[in-house]
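Of the protein chains in this complex, all but one are displayed in their positions.
Right after this comes chain A.
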Amino acid sequence: MWAFIHKLGSPKGFYAISARWLTPLWLAAAALILIGGTWGLAFSPADYQQGDSFRIIYVHVPAAFLAQSIFVAMAAAGFVFMVWKIKLADMAAAMMAPLGAGMTFVALFSGAVWGVPTWGTWWQWDARLTSMLILFFLYIGVIALRGAFASRDGGARAASVLAMVGVINIPIIKYSVEWWYTLHQPATFSITSKPAMPAAMWLPLLLMVLGFYCFFIAVTLMRTRSEILRRESSKRWVRALVEEQR
């Protein structure tokens, strides 16, 4: 068990092991998003009040889940990098950040598009919307801070610290709709109670959420693998690999 984890923590070992995970992850992501998307957008019932504009939920909610999860994953990777100095964790954190920023943008944009027909406004400085915008700026900050250092290690450490401190924003996003009066409604889903919608509505949404997570893991793995090759390009095992491919 420990030997496996040690092997997984080294760039070379990770590169070898993760090769096996890519295809199943991509297949799962494609299947889940295809089935969930078609089901949700075409076959699941419309909402009694909002009609078809409710279907934006099938993009909005998975994107918002990922936006927050990726930030937590990035902070956790930063923590592992800072305490145990595992380079692989930093590579993964660096590769996750743009995807997280993208997901936050998708959540904000789909929310704005949804807000126009339902609320009558595309933006309000409401606690949920504002804290989500701050998350977007935090992602941009983490990416920019990494790039602002001449040395790779300095940038990696600064980005890790910002990610770890910025993770405080995540519970604020989550509880904003409960702590303050907001325009955004409270969560439809919670771990403790059953969802506030029938199964024909939440099942496709669940598929979409799982599909988005598979997509995120697949993209991060793929990008981390190419980052490993880039950073370790002078190592003997990478050269041997290139020779082999020729």
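Going forward, a residue touches a chain if its C-beta (ideal position, glycine included) is under 8 Å from a C-beta of that chain, and two chains touch if they have at least 3 such contacts; residues count from 1.
By definition in this document, contacts and distances are computed from a predicted model.
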Task: Undepicted complex member, UniProt protein name, chosen from "Transport permease protein", "Cytochrome c-type biogenesis protein CcmE", "Phosphonate C-P lyase system protein PhnH" or "GerA spore germination protein" - done: "Cytochrome c-type biogenesis protein CcmE"
Task: Residue in contact with the excluded chain [from A:S18, A:Q50 or A:S69] - done: A:Q50
TODO: Kindly state which of the options A:L8, A:L27, A:V72 or A:A200 is in contact with the chain not pictured.
DONE: A:A200
TODO: From the listed residues A:A158, A:I172 or A:M222, report the one that touches the chain absent from this view.
DONE: A:I172
Open item on the list: Residue by residue, what part of chain A touches the chain that was omitted?
Closed with: 45-50, 54, 57, 79, 82-84, 117-121, 124-127, 161, 164-165, 167-168, 172, 179-183, 185-188, 196-198, 200-201
